[in-house]
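Right, I'll just put the structure down here and ask away after.
The other protein chains are all here in position, but one chain of the complex has been omitted.
Per-chain residue numbering starts at 1, and chain names A and B are given in the order in which the chains are listed.
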Amino acid sequence: MLSTDLGLDTLPKLLIHNAAALGDRPAMRHKDLGIWQAWTWAQMLEEVRAFSVGLAEIGLKRGDKFTIVGSNRPRLYWAMCAGQALGAVPVPVYADAVADEMAFVLAHAEVTLAVVEDQEQVDKIIAVADRLPYLAQVVYDEPRGLKDYDHSRMIAFEDVRSIGRKKLASDPECLRQWEAGVAAGKGSDLSVILYTSGTTGRSKGVMLTYENTIISARNANAFDRLDQNEEVIAYLPLAWVGDYIFSYVQAYVAGYCVNCPETAETVVQDRREIGTTYAFAPPRVYENVLTLTTVRMADASAFKRKVFDFFIAFAGRWGEKILDGEKVPLTVRLLYGIGNLFVYGPLMNQFGLSRIRVAYTAGEAIGPEIFRFWRGIGLNLKQLYGQTEASVYITAQPDGNIRADAVGNASPDVEIKISDSGEVMFRSPGVFAGYYKDPEKTAEVLTPDGWVHTGDAGFFDPKSGQLRIIDRAKDVGHLKDGTVFAPKYIENKLKFYPNIREAVALGAGRDFVCAMINIDLTAVGSWAERNNVVYASYQELAANPRVYDMIARHIDEVNRSLADEEVMAGAQIHRFLILHKELDADDGELTRTQKLRRGHIIDRYSPLVEAFYNGLTEAQIATEVTFEDGHKGVIAARVAIRDMKPYPARAAKMERAA
Amino acid sequence: MRAPSSREAALGEVLLAVENVSLSFGGVNALTGVSFDIRKGEIRAIIGPNGAGKTSMLNVVNGFYQPQSGRIRFKGQVRTSMRPHAAAEGGIARTFQNLALFRGMTTLDNILAGRALKMHRGFFWQLIRYGPALKEEVEHRRRVEEIIDFLEIAAIRKIPVGRLPYGLQKRVELGRALAMEPDLLLLDEPMAGMNLEEKEDMSRFIIDVNQQYGTTIALIEHDMGVVMDLSDRVVVLDYGRKIADATPDEVKRDKNVIRAYLGEPHGTSV
Partner (left out) sequence: MDILYKVFIDPFVQMGTAPDLLVQTLWDGLVAGVLYALIALGFVLIFKASGVFNFAQGIMVVFAALTLVGLHEHGVPAFVALGLTVVVMFVLALGVERLMLRPLINQSDIILFMATFGLTYFLIGLGQLVFGGNPKVMITSELYLPSGAIEFKGLGGFVSLQKIDIAAVIIASIMVAVLAVFFQRTRIGRALRAVADSHQAALSVGISLEQIWVIVWFAAGVVALATGIMWGARSEVSFSLQIIALKALPVLILGGLTSIPGAIVGGLIIGIGEKLGEFYWGPLLGGGIESWLAYVIALGFLVFRPQGLFGEKIIERI
């Protein structure tokens, strides 16, 4: 843990400090052309400084906004700090955003300069250039394909850096000016604007000061004892607050090394090569890895499968206890050791997780089986709960008190209260400064005394003392007969099954609950192969009656578990269908962080919703889809609807019986 | 698509000239009196209905077949009977319709094999792995990695090629041909068996190769859309004869070409 010195209240100041204090330690690595290239803190300072001076020369000034668009590349991270050193504010945008989304953010934030990765991003900007009156320059990193483009407002990263280096070498005043500029920055300055991919309506620009992020980062590092020896791999979107905090702010505060992978497909290999010590991934990633493993084991010989099943079950039973440091019998420890040698160790190694000390997950509920699996084989998986508006941290689970169904206790310096309407509210040094150019929305969310409405409904579990999140507050509704209907609660139970990738529960104001399901192509595809089910496309597989049978069985189990809960018994699923296409962020059905856009989905699929509640057994639907490059097409299908038999409310019955 | 005038200016002198080439196998005339040229820096498409002799044409250029009559002039020199490995040494690289990869080797080794001709240091130096041989090896490896990066196949670097899906195998074969740093790249149906997205990727690669490395490309292709988009000029073969030789637009409207594809029975007079 590095800086408790309060004088280091901005990120550029931290960089200068690290270059002096940690000079030769690796700050960043990138796998390029097959080998890992590394930069020390001292080298990184030189790169950032040169680029920064170059940016100033081409017109970036204090108070300007500039955007960063691309995948996790060192130069893009450097660009963020380089701009911040001049007092400019980065506004990163998701690399897979379509031109339309990008145009909105860039115009709204009045961005004057863009630093982008490659031709793909440049093309998007050019496509919407007429909507961006403020944009003066585009800096690109990867020159491939851009040779013949009009360079009147475009310039290569390397050229900007050369300009900076030349200026620094020739003008002695330059360095002093630059350092003075950095020193002029304060903790209360605006450091970044992160646009949240709104689940409803347009994105909002969350403004975070240096203090917001640095104090949160400092507390987080202390909480998990992260220091300069950590190794982290940066693979989550640059524009997401989580990556900004984990791969940038926390790294600068603690002095640890951030590794950038070669491509999105090689992340697992790269992680394995580095041996990262700290990880974050949304639950989906842990699920996918488990699904992959299960699928592969299904193809293994019977002997291997038996060994695997035995040891995994064993880990499920005893693993967590061992991880938490509880006392277990010696024989158990020995057997676990053998399991570690043959099953758990190799498994963790396969996915590059052998050296992980702390692995967090957040953003969605995680299935208890998945949680138990990972913790059982020795991965210290914990949950945290946060928002962009909080500079990430609201709650986190401390070592030793980990549960699947809760998200933890309040993080250091964070206060939490539950409003009368059941909404979770928090206050902390990480609370954002407001939504950019949107005082109305800011007032809706931020109270005058600094409390933030999270928009989530939750409560503190009396048994564990930890916070439990039920659903988005405005999504918690009621059926016609007054039964509480928390769609996310139901959807999460459904998504715990590997075969179900996504689920949408409907029922607010209706007589009963219905569900639209997306099957997981990997898991169901593998099942299809083993059971001789032939299919030529996702649509065909999704329409297969045997797949319906399989999903019906899952829904039946969910219904049974709902029946056991007093409050939820009335919200069992009465009808379901399997969607003909996967829900997609490109079609606006999911946010860029893969959360459901409920209202939008209900609109798009209204023929199906109608069919549900009109008792039809099948429905015709034609949906317009957007391909990655922006052009549109239509997919049509006839979707079957199945009925389920709900269980009688058991809890209630038992009470009466008692 | 492609700005005609500036592109025309960019094309160089004739790189390959096929002069009156005729080829037959045991009585079957695969090619009869075919003549056309390929200019430096251009992308030339060779099209025609099935059996028109397109692959035979490439095989002649490549040295797999020796024509019974006619000549090939490459880089200004007339080539006498030439074996494939001599063609490779001369700067001609080739991909195949049915793939000719080293199935037991990894992607990396396959592409490295393309550097075979460029490796100069002798046996003894290589044994010691010292000095010039080491430097050369590093240089070769770097070139290969650049190609891997260019074709976006980093993730499959170490996987034996026999296990890859078809589309990726085609990409690896292209990579190996690129590793030879050829003057002329012959592509035999590079898009065969690909879906839309894969075709778009492959098209992008072909254009990039042409623009970035300046490689002259001759490709056989059935997908008309691809041909129109990519090529500067088109040669149309039918039953072993050349029936058209012009820009894509002109060829599209040529009566003979339309007839060859849509078919009036041959042999009947018009």
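List of remarks:
In this section, a contact is a pair of C-beta atoms (placed from the backbone, for glycine too) under 8 Å apart; a residue touches a chain by one contact, two chains touch by 3 or more.
Just so it is clear, the structure is predicted and the values come from calculations on it, not from any experiment.
Of the chains displayed, those contacted by the omitted chain across the entire assembly are B. The chain omitted from view is touched by exactly one of B:Phe36, B:Phe96 or B:Phe205, namely B:Phe96. Which of B:Ala88, B:Val144, B:Leu230 or B:Ile243 touches the hidden chain is settled by the complete complex: it is B:Ala88.
Although one chain is not displayed, its contacts with chain B can still be listed: residues 62, 64, 83-85, 88-89, 93-94, 96, 100-105, 109, 112-114, 116-117, 119, 121, 123, 126-127, 129, 160, 162-165, 176-177, 180.
Definition applied: only the chains that are shown with their structure count from here on.
Against chain B, in their complex, chain A makes its touches with residues 32-35, 144-145, 147-148, 262-263, 265-266, 269.
Residues 141-142, 145-146, 148-150, 152, 154-155, 157, 208, 211-212 of chain B are the ones that touch chain A when the two sit in their complex.
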